[in-house]
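Below is the structure I would like to discuss, written out as structure tokens.
The other protein chains are all here in position, but one chain of the complex has been omitted.
Up next is chain A:
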Amino acid sequence: MSGLADLLSSGIVQTVLIGAAMLGAISGMLGAFAVLRRQSLLGDALSHAALPGVCLGFILAGTRDLGSILLGAFVTGALAALAMMLIVRRTTLKTDAALGIVLSVFFAVGVVLLSWVQGHGGAASAGLASFLFGQAAAILRSDLWIMGGIGLVALALVLALWKEFKLVSFDADFARAQGFPVTLLEVALTVMVALAIVVGLQLVGVVLMVALLIAPAAAARQWTTTLGPMVALSAAFGAASGAAGALVSATTRGLATGPVVVLIATGVVVISLFVAPQRGLLWQALAARRARARISDGRVLTTLQGLANAHRDASYPAERGMLETALGARAPSARIAALERRGLIHPVTHPPETTPHWELTTAGHAEAAALSGKPAGPKDGGAA
């Protein structure tokens, strides 16, 4: 434990840890709305489109000044969002094609600019390539204040405009018919996503940033049924992935923080997709299996009832082969045993035959009658 304490007392590790956790929380919170509005990939286009802005910011400022770089990233990201909107509205191209075009064109311009800057910009431009995949160690204490400020603004907006954002995310047409300024609200959400991307560039880089928007939200959706808990849990998943990723990369030599954060976040998604109650794949498979067993048990009961009614004997003992013939399917021993445990059927012997036989108990008759809708047969034999 002293190793961890030593690690946490290091200033750079603290900064990266806090920065990654804040970034995860911000992008988790805003990503929840982006995912619900089916705009997850807009985040990908925005973050790739930030690269030319990073280079332009550097060229215009002449140095690696974070302020102008982030401003440049925000401007080209906004231009990309605008281009997307115009392509979808003015041409016959659909959203996915528009996304692909905008993302690749802006990214290509960014890479061209990057190689040009690196050829002409001297030593100062060396760090620019780190915006591709992020470089957590480059984060400064002062950057944390910017991230915290953006985080607080985003949180305040989401809290103040909660019901408006919810309505716009669920049913924008209805919101517009009610007189809400839907375009303005959608722009607000998109601008906040762009801000989250810009603050994440240093840490995760333009290529992987979208994972921090989508992954926490996708995982949180698995565990929750209403919007409030989903957004809160998404922020928590994001923060935890960020912090865990920072710790892992600080304790292991040669592991870049950004990709580790992304891997942890997607790991949470995979686990959530499998084990979450109600929506998880394992849960659903188990539920389907239980439902199938319940229905086939019901068929066994009604088949026994049919045999009893046909023979006018409520305690008619049915042998397995006979049961399976009447059922038209196999009756596995495990299911028979389960029905015995529930007290619905009862094993009996039927001399001189030596094979096991079963009859319906009183409870079994009641259950079968409820399932088949047919009344129980005559009680002359009397159930066991």
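Following the convention adopted for this analysis, a residue touches a chain if its C-beta (ideal position, glycine included) is under 8 Å from a C-beta of that chain, and two chains touch if they have at least 3 such contacts; residues count from 1.
Following the convention adopted for this analysis, contacts and distances are computed from a predicted model.
Enquirer: Of the options "Alpha-D-ribose 1-methylphosphonate 5-phosphate C-P lyase", "Manganese/zinc/iron transport system ATP-binding protein", "ATP synthase epsilon chain" or "Protein-export membrane protein SecF", which is the UniProt protein name for the chain that has been left out of view?
Expert: In UniProt, the chain that is not shown appears as "Manganese/zinc/iron transport system ATP-binding protein".
Enquirer: Of the listed residues A:A108, A:A160 or A:L255, which contacts the missing chain in the full complex?
Expert: Hidden-chain contact among the options goes to A:A160.
Enquirer: Among A:T224, A:S241 or A:S315, which residue is in touch with the absent chain?
Expert: Of all options in A:T224, A:S241 or A:S315, contact with the hidden chain holds for A:T224.
Enquirer: Per the definition of touch given earlier, which of A:G119, A:G179 or A:G254 contacts the omitted chain?
Expert: A:G179
Enquirer: Just checking the interface: what residues of chain A touch the absent partner chain?
Expert: So the residues of chain A touching the unseen chain are 36, 38, 160-164, 166-167, 169-171, 173-180, 221, 224-227, 230.
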